[in-house]
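Mind looking over this structure? Questions follow.
All protein chains but one are shown in place.
Chain nomenclature is as follows: A and B, assigned in order of appearance, with residue numbering initiated at 1 for each chain independently.
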Amino acid sequence: MAIATASDDVFVEEERPTARVLGRRHDRLALALIAPSLLFLVVFTYWPIAQVVLQALTIETFGSKTVEHGFGNFARLFADASFGRAVTNNLIYAAGTIVPSIGLALALAVGLRESTRFNALLRTVVFFPVLLPLVAAASLFLFVFLPGIGLLDHHLGRLGFHQTNWLGDPDVALWSLIGLTVWKNAAYYMLFFIAGLQAIPDDLYEAARLEGASATQRFARVTLPLLGPTLAFVLVVALVNVVTQVDHVVVLTKGGPSDSTNLVLYYIYQQAHENYDTGKAAAATVASLTALVALSVLSLRTLERAVHYEA
Amino acid sequence: MHPLTKVASATAFALALGLGSAQAATEIEMFFPVPVEGKLAKEMQSLMERFNAAHPDIKAKAVYTGSYDETNLKTHAAIKAGRPPAAVIMSANFVLEYQIADEIQPLDPLIAADGKTSDAFMDQFWPALHGNARFAGKVWGVPFHNSTPLLYFNTDHFKEVGLDPKNPPKTWAEWSDAAKKLTKREGDKTTRWGLMLPSNYDYLGWVMTALDMSNGGQYYNSEYGGEVYYDQPSMRGALTFVDNLIHRDKVMPEGETDGKAVSTAFFAGQTSMVVLSTGSLSFIRENMKSGYGVAFVPSNIRNAVAIGGASLIMPKGLSDEQRKASWELIKWLTSPAVSGGWSRFTGYFAPNKAAYDLPEMKEFLAKNPDAQVAVDQLAYARSWFATYSTVAVRKALEDEVQAVLSGKKKPLEALKAAQAKAEEIMAPYVAATAMNLPK
Partner (left out) sequence: MATAALSSRFDGLRFAGVAILSLVALAWSTPLLWMAIASFRPQSFGGLDMASLAPNFRPTLANYVEALDSADFAGLYLNTAIVCLGILAVQLVTITLAGYAFARLEFRGRTLFFYAFLLQLMLVPPILIVPNLVTITRLGLYDHLVAVMAPYFASAFGVFLMRQTFRTIPRDFEEAAAVEGAAWWQVVIHVLAPLARPGLVAFSIVSVVAHWNEFLWPLMVISSTENQTLTIGLASFTRGAESASQWGVIAAGTFLVAAPLLTAFALFQRQFVNSFLFSGVK
């Protein structure tokens, strides 16, 4: 058993004894295996994407029946200060949530790895935020953040802190939401790390321990490299989530006050369903989609080159 | 199935057989939002059962569609998907957009088919409600449940600081004085605010409308959806008044405050006065421990507020039968008895004036004089903010007002920015309408 070294291409497999069976091209079998997924993707993902791309390139003017095609929607989008604001907010939100959530998730997964009663209870408690239904979560979090009498202020007040308008102060609101997201997402990512940890054989730790490796060294030399694929997965998912899974954020503030918590997703929602500006909404979707794909490809390639585990 | 329903449907079935009618009942769907908490969804279902029992040739189904915004979203989506509902209880300020987008049908032909004039039909409803229902020369919506903003105050707090709960503030001067007296501080910490106003999106626009109207203005053209007047004196005065309450007098908390935070603070005695919708009245009546009173929103120049609430609209693309069935449903839901019952259940006021002549309503108002205040204020109410792209144009103002609430901007610069942003949003509509001149 060896810890992986860098391989040139993520998808190039080493020549193995059984390559006759597993390593050769299997175009038809592979296509058959992905076909069921592909079918639903075509109907419910690619068809909408095609429409979105078309909409993004279609320029409609109010009251005029004629339609033009071009990049006008993108020009309007990039000229819109609100979109710039949403992108900036989203970058702050991403920086503020991704690293702490993943760090905490990893710490929790490693810390709660063993299945004691205490750990089992803790895992359930920590997982609770993930289970909260969004529709109720908005009201409940509103109470948590209520100035003066809310859960946060009530208990901070006892410790002598001043009253804070957690969601109503434009300088604070985004950070409140970042805290909320870390609280909500840590356990979500923890789940995948726990699953990933299960695949690491105990004898590797045993061997490291016998070689005199400290806990930190064992973590760095055994856990982290072997978690490579899981880490890559979680990172990409976290990256995507800061754009696509922010509903609990937007229901709480609707992007306010003064756009200070507006994120790209809500901006798109506003353009599509409140301002009926489908062109701009589609342009923003295409822009965010492109950025996310590029980022994911980049991080996946980098990560899988850095740590690639082959048994 | 509820036993009563079974009886009702059995009766309906028997009736249908008795008449020898082989025709199936016309099926229609009505979308409805639940804007206040509680068992409204259940109550709506039982209303439908009553309607269906009384109309054997119609099978109406009430579809719960979330909040006002989600209802709007689902209605648009359903229209695009070619499945328009037969009727929708739509936030009254969105009706204009449906008319602009040509997605709803005028109701005048249906009114005429009943042998009525549109004037006579609209005359059933309080005058304040006409503006958001009848415009551009036609009737587009029928008011279903409505609200206005009200001043709620804690009578215990009033007594404690020597204010007369029987004589709540009527002018802005009295209001601000009362707020100062009611505010309690411990060192640099405020333990009780004199006043709180809801300032989340949507609620804030409505509150600012009320303050602007009380200051003699009306920051939108109720006849034409391409004009707003955010930076005019009445608005400058209204916003400066609010800014002073927060930053000069420190009787109101800084920053944005959600409507629910406002009502919770009021319950907890953390604030002595609040402005909230009449839609909160039932809930406050049932749950408030300390004494409370309600009054008109105080005035600086005149008493005036805008209405809120919802109207029934009818999308295009229905068959003749569906249209007729939908019209029966709309008329039934807005009839005095049904309208009055719904009003007592929800806390909204009944748009149909005749509802208040019914004995059960008179009894209810005698028992709950606070509800009477809401009805009395109607005499001073006006139509609700509605423009092309209502939400975006409203948000242009709200973003800037929130900046003032947070101390980031001064009223005048904020209002100028709001005006510019609003004009930019409305520009395509203006170009296609008011500025579309003979070549």
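Here is the rule we go by: a residue touches a chain if its C-beta (ideal position, glycine included) is under 8 Å from a C-beta of that chain, and two chains touch if they have at least 3 such contacts.
Everything numeric in this text was worked out from a predicted model, so none of it was measured.
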* Asked: Which one touches the absent chain: A:Leu77, A:Leu252 or A:Leu265?
  -> A:Leu265
* For the chain that's not shown, point to the residue among A:Ala75, A:Leu91 or A:Ala107 touching it. => A:Ala107
* Structure fact -> Those residues of chain B that touch the unshown chain are 29, 34-42, 45, 61, 63-68, 70, 73-74, 76-78, 80-83, 147, 202-203, 259-260, 263-264, 266-270, 276-277, 279-280, 282-284, 287-289, 308, 347
* Which residues does chain A use to touch the chain missing from this display? -> 1, 11, 13, 16-18, 21-27, 29-31, 33-34, 36-41, 43-49, 51-52, 104, 107-108, 111-113, 115, 120, 122-140, 142-144, 146, 148-151, 153-155, 183, 187-188, 191-192, 194-203, 212, 214-215, 226, 229-230, 232-233, 236-237, 240, 243-244, 247, 264-265, 268-269, 272-273, 281-282, 285, 288-289, 292-293, 296-297, 309-311
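In this section, only the chains that are shown with their structure count from here on.
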* Asked: Just curious, how far off is chain B from chain A if you go by their C-alpha centres, in Å?
  -> 38
* Residues of chain A touching chain B in the complex -> 61-64, 139, 142-143, 146-149, 162-163, 165, 167-171, 253-259, 270, 273-276
* Within the complex, which stretch of chain B touches chain A? -> 69, 72-73, 76, 97, 101, 189-190, 199-201, 253-258, 260-261, 264-265, 268, 270, 389, 391-392, 395, 398-400, 402-403, 405-406, 408, 425, 428-429, 431-433, 436
